[in-house]
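Heads up, one of the protein chains got dropped from this complex, but the rest are sitting where they should.
Let's look at chain A:
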Amino acid sequence: IPSSPEPASLPAEDVSTNSNGPRPAEVVLDDDREDLFAEATEEVSLDSPEREPILSSEPSPAVTPVTPTTLIAPRIESKSMSAPVIFDRSREEVWENVCDGMNAYMAYRVTTKTSLSMFSKSEFSVKRRFSDFLGLHSKLASKYLHVGYIVPPAPEKSIVGMTKVKVGKEDSSSTEFVEKRRAALERYLQRTVKHPTLLQDPDLRQFLESSELPRAVNTQALSGAGILRMVNKAADAVNKMTIKMNESDAWFEEKQQQFENLDQQLRKLHASVEALVCHRKELSANTAAFAKSAAMLGNSEDHTALSRALSQLAEVEEKIDQLHQEQAFADFYMFSELLSDYIRLIAAVKGVFDHRMKCWQKWEDAQITLLKKREIEAKMMVANKPDKIQQAKNEIREWEAKVQQGERDFEQISKTIRKEVGRFEKERVKDFKTVIIKYLESLVQTQQQVSSFFITYFITYKLLLELWCTFSF
């Protein structure tokens, strides 16, 4: 924190670039003078304790829950909701590399804090592997997707990223990968837990609570991508049936179109944000390189004051490089990942709509079959075959029940989807608003830091200027 008594003055307008010869730096006095210093002292610390992977298979040592920066983990606020008063928060924290005989795998610690009575404790932790998460998702999907519930998709499998980590490659890209995965798993769990119906599911409870979990087998087909493929296949099958569904409810058609548009736009935005992340990382690298060369130039410079000024500039640029890196993190974890999460969520929504179509088709088919059975009955009556008539009557009863069931199922799934979409949209609005605000706050912080660096630079520079003027060389 600079303690210079003399405030640096700022020009209120554009500095003229056209002067002949040297020009002194002080110009118009700025009303913001006080503000300048307020900003300079308001230094937000972006340092946090480093996360360290523990390379042992010992059971849970007490580890401080930590995130790389306070900006990254979008955790649910533990606000009690209006009614009923429940709070349940599951939180991913430390991960560790576990060596289990032949296979090395990454274990993630899942910590839950809850006040719900269905859980035996109010706070508990378990260790889970990535495949466990996929297993959970597949169970939930198989139970709830086809009746119209929007089951949040699990994160994608990534062969390349995971291999590097398993091989024990301790570089920044593998750390980054694990952090990306950890955050994704956390968001996945938190979304799942927020769903009131899914929360009641025993498989979910078991996942959160029990210390031992039976290993999920055949998770190949059960990853998020796997489910997506299943959903898409179902959608294709549905389309191939060329269902001309009499959409009695315009709401569904409207919503489907809406989600289709949303999907397209989110994908576009996501692609652009990925480019932003990439370029910000480049900017950071280039700034660091420039800082080094500015320092070298400062060393060469034989005019003392100028040499100092250049070294100062190099220092400022180095700090700014750090900022760029952190901003790139925020760009990614807040903005980019939110978008990719929603792209996959919307795929799940589309899947649910498709299931409704299938349901309708089933009902329709039952009605057609019933009609056929009735025709058979009529034929039998004309042909006067009493035993066949009885059989026909039985089948009619059977198919009447099926038609009724079909209608009930269809109405149920339609009702569920309406509710689900309503809930989903509410969540989406909240999610986006929260993240947008967080993201903007991160941008504000960055800019404030930049300001404070240059203010310090000014103050030092002003002192240098005195030196400069007193001694010409």
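Going forward, contacts are C-beta pairs under 8 Å (C-beta built on N, C-alpha and C of every residue); 3 or more make two chains touch, one makes a residue touch a chain; residues count from 1.
Note that contacts and distances are computed from a predicted model.
Only one of "Exportin-2", "Sorting nexin", "NADH-ubiquinone oxidoreductase chain 2" or "Alkylglycerone-phosphate synthase" fits the UniProt record of the hidden chain, and that name is "Sorting nexin".
Across A:150, A:198, A:313 or A:345, the residue that sits in touch with the chain not pictured is A:313. With the whole complex as reference, residues 10-11, 15-23, 25, 32, 258, 261-262, 265-266, 268-269, 271-273, 275-276, 279-280, 282-283, 286-287, 289-290, 292-294, 296-297, 299-303, 306, 309-310, 313, 425, 428-429, 432-433, 436-437, 440-441, 443-444, 447-448, 450-451, 454-455, 457-458, 461, 465, 468, 472-473 of chain A touch the missing chain.
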